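This report concerns only the one structure given below.
Excluded from the complex is one protein chain; the other protein chains are retained at their positions.
Chain nomenclature is as follows: A, B and C, assigned in order of appearance, with residue numbering initiated at 1 for each chain independently.
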Amino acid sequence: MELGMIGLGRMGANMAQRLVQHGHRVVGFDPGAQARERAAQGGIEPVASLAEVIERLPTPRVVWLMVPAGEPVDRTIADLLPQLASGDTIVDGGNSFYKDTMRRAKMLAAHGIAYVDSGTSGGVWGLSEGYSLMVGGDDAAVERLRAVFEALAPAADRGWGHVGPSGAGHFTKMVHNGIEYGMMQAYAEGFAIMQKRADFALDLGQIAQIWRHGSVVRSWLLDLSANALEENPTMSGIAPYVSDSGEGRWTVAEAIELDVSAPVITLSLLERLRSREDDSFADKLLAAMRAQFGGHAIKRE
Amino acid sequence: MELGMIGLGRMGANMAQRLVQHGHRVVGFDPGAQARERAAQGGIEPVASLAEVIERLPTPRVVWLMVPAGEPVDRTIADLLPQLASGDTIVDGGNSFYKDTMRRAKMLAAHGIAYVDSGTSGGVWGLSEGYSLMVGGDDAAVERLRAVFEALAPAADRGWGHVGPSGAGHFTKMVHNGIEYGMMQAYAEGFAIMQKRADFALDLGQIAQIWRHGSVVRSWLLDLSANALEENPTMSGIAPYVSDSGEGRWTVAEAIELDVSAPVITLSLLERLRSREDDSFADKLLAAMRAQFGGHAIKRE
Amino acid sequence: MELGMIGLGRMGANMAQRLVQHGHRVVGFDPGAQARERAAQGGIEPVASLAEVIERLPTPRVVWLMVPAGEPVDRTIADLLPQLASGDTIVDGGNSFYKDTMRRAKMLAAHGIAYVDSGTSGGVWGLSEGYSLMVGGDDAAVERLRAVFEALAPAADRGWGHVGPSGAGHFTKMVHNGIEYGMMQAYAEGFAIMQKRADFALDLGQIAQIWRHGSVVRSWLLDLSANALEENPTMSGIAPYVSDSGEGRWTVAEAIELDVSAPVITLSLLERLRSREDDSFADKLLAAMRAQFGGHAIKRE
Partner (left out) sequence: MELGMIGLGRMGANMAQRLVQHGHRVVGFDPGAQARERAAQGGIEPVASLAEVIERLPTPRVVWLMVPAGEPVDRTIADLLPQLASGDTIVDGGNSFYKDTMRRAKMLAAHGIAYVDSGTSGGVWGLSEGYSLMVGGDDAAVERLRAVFEALAPAADRGWGHVGPSGAGHFTKMVHNGIEYGMMQAYAEGFAIMQKRADFALDLGQIAQIWRHGSVVRSWLLDLSANALEENPTMSGIAPYVSDSGEGRWTVAEAIELDVSAPVITLSLLERLRSREDDSFADKLLAAMRAQFGGHAIKRE
């Protein structure tokens, strides 16, 4: 199959390379020259403009977007639209908000262009191990892309699936990331409890290794935790500062909108926010209140 | 009435002084000479040993303990026991764990000594405004102390009550403090949200003052928050470090033991623990995991 | 002062009546004939259309909206706009989302109409005790309304204030309600813990009464809890089903948007959602998972 890949960052370049390794032809665009050069080494045909992507692809065209969620997706679609024709397909493989996806699909359908959302999980390991793909869109459009999904997934018959209409893929990926937050936080808390119990002098990397085989908590995130804890058992030099990329927030908002109480996913997000508050006003006010009613001493900064 | 007050710290001295102001006679003991001197100025008869307390009181004696929870209470009781006689009464007005209180009451009952627990709320303001007293113990013992409770409370007929058998007073006070944690955290979070919304340039002290009159959230803790926010609107110089004195922990443990889900009281305690973790291992591990699977950059310390 | 009150429901009618009691003239509109009749008994001049409100008011006019948040506010403003003139003032005293308020104020400013937001707390007790009012808007517009705020508040010089620009009043009220959720949940959990400890046979109404005087947790919500617990100590006939009116959700979303971790306010909202899930899919799946790995018995429906 032949397709254009828009965005050759870490995720886009790896996915394009995996497609090339499976015999597909990929024309890749990225505004950065370095990104294009790296992609070329992976067998991707690099081009320096969206127009060239369109020119080099046979019709009906397939263009896969791996650009940051939000405005960049809208802008890319706006740039592509005049160059595309009815019958073409755009795939959004990024972490777009599913309601944006539904809006875009509707707009593009009016132009005869299919819009498929492919929630993509796997991170930097996807190139070698394959990606897990949650696909939303019309049956026909998804079916046309079957060979692409079969190549990106860990195997042709597993790790990917058509989960529902437009938006369903990104919705599913959003919830996936919410679960991911919760699992990560569960491990992090558990290891932190063990780390604090200093008298047992536990080797956390060893424990993670033990759990990887036969335990109820074995998982891929545990495999990665074992790596991290063996490389750096004391987490030396790492700031206790945890970023979030938006999907956790959306999952929390969605749960509330659906009237579903999801305390663990929610608290996982809140702990990330908390990790970035180094000077909590709430905690200062709590200390001040205690001084007011109990005469309790305040710790000074 | 005549009673001995053991422990002339902030709480004990104030309570003793309030009793004196209401016409009661108080013999007060504290190991610290300074504390005894201050108490003397409040009309308390200071003595330098437990033995003197006992000697100066008419029988049947009433001895009120205001000593730190735990071992100090057991030690004081052990010291007093040989000097007391059947018919005497000990009151524990401190923040003892209610199961300890139940154990002590049973032990003392075998010696004919009544043991009354009086959970005490009101902080440093109790001297002028009166204390809220949750009293546990036998009917007869509590009734004998009626005049004492009427003097300590804000008024003879309100702010105190006999809530149940031995331990019930301290149990009730424990839960009271759990609620206090939750309320404080609710206010602290709310003011922190308003503080973070910088473009409105809200005057938090003004808002607390507005709410004090007519709003659903008016309370004594809000009165204190208004004071704190007017004195120091930016919480300048105050470390975001919140201590806890044990009763919140007991409330959380009790809720779990009773199979009651109490998320707000529980999270209020956890936030206090979190305020004292300046180098969270959990958060470091989360950052390290994100780097493992997503290649996300780690913030360095 | 003379003003129009749009919406004579529980809140609107009570506020209008309080204004009348303080010597103001209020022309009141409500689509319901019954609501208009009740209002007339409170000294309000009832009219059956928005047009009549406008006609009966001297210019510059003051129109106070007490209509449900969201679309009804927009619709009412759209209906009023052609009938108003530059120099008139609209006050939104309801629970509007503050970003809607900012949008409306901007739109109306282009027509020379002032838009003031007055977050209003006090519930059904406001008629007799006065309302707590958090006011947002331009200085001049707020100043023109001073006599109205002084009449609605518990006293002329307290319980109300101009807190910031357009939107700041509703923002402050939103956070107020988030705090309210947290406080309510803290009390509810505490009383639930005491209720579950059956062997102490605690009288929860008595305990609430004790706490009302001198305790750290005394508050107006506690006064109400004492009423509720004395009227119905076992909460007999009341379903464990807690509604929410939207402001808690907004507070949670705002906290996350501002990167403020507010676990207690958040969990208070989630507990309300949880109270309405009588058949939690999450809990069923947890039970099914336990059966899968541990062979643990599942409770059947």
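Definition applied: contacts are C-beta pairs under 8 Å (C-beta built on N, C-alpha and C of every residue); 3 or more make two chains touch, one makes a residue touch a chain.
Small disclaimer: the values here were computed from a predicted structure and weren't measured.
Visitor: So one chain is hidden, and I want to know which residue out of A:218, A:276 or A:296 touches that hidden chain in the complete assembly.
Guide: Counting the whole complex, the residue in contact with the absent chain is A:218.
Visitor: Tell me which residue among C:81, C:147 or C:242 touches the hidden chain in the full complex.
Guide: Touches the omitted chain: C:242.
Visitor: Would you mind spotting which of C:131, C:171, C:187 or C:250 touches the chain that isn't drawn?
Guide: Only one listed residue reaches the unshown chain, and that is C:187.
Visitor: Considering the whole complex, not just the chains shown, which residues of subunit C touch the missing one?
Guide: These residues of subunit C touch the chain that is not shown: 10, 123-125, 184-185, 187-189, 191-192, 195-196, 220-221, 224-225, 227-229, 232, 235, 237-243, 263, 267, 271-272, 274-275, 279-296, 298-301.
Visitor: Taking the full complex into account, what residues of subunit A touch the chain not shown?
Guide: Per the touch rule, subunit A residues meeting the hidden chain are 121-123, 126, 129-134, 153-155, 158-161, 163-165, 167-168, 171-172, 175-183, 185-187, 189-190, 192-194, 196-197, 200-203, 206-207, 209-222, 251, 254-255, 258-260, 262-265, 267-268, 270-271.
Visitor: Kindly note down the residues of subunit B that lie in touch with the hidden chain.
Guide: Touch set of subunit B with respect to the missing chain: 216, 249, 252-253, 256, 259-263, 266-267, 269-271, 273-274, 276-277, 280, 282, 293.
The rule we apply is simple: only the chains that are shown with their structure count from here on.
Visitor: Going by CA means, which chain is nearest the middle of everything shown?
Guide: Per-chain C-alpha centroids compared to the overall one single out C.
Visitor: Relative to subunit B, which chain has the most distant C-alpha mean position?
Guide: A
Visitor: List the centre-to-centre spacing of subunit A and subunit B in whole Å, with centres computed as mean CA coordinates.
Guide: Here the centre of subunit B sits 48 Å away from the centre of subunit A.
Visitor: Find every residue in subunit A that makes contact with two or more other chains and list them.
Guide: Those would be 263, 267, 271, 274, 280, 282, 293.
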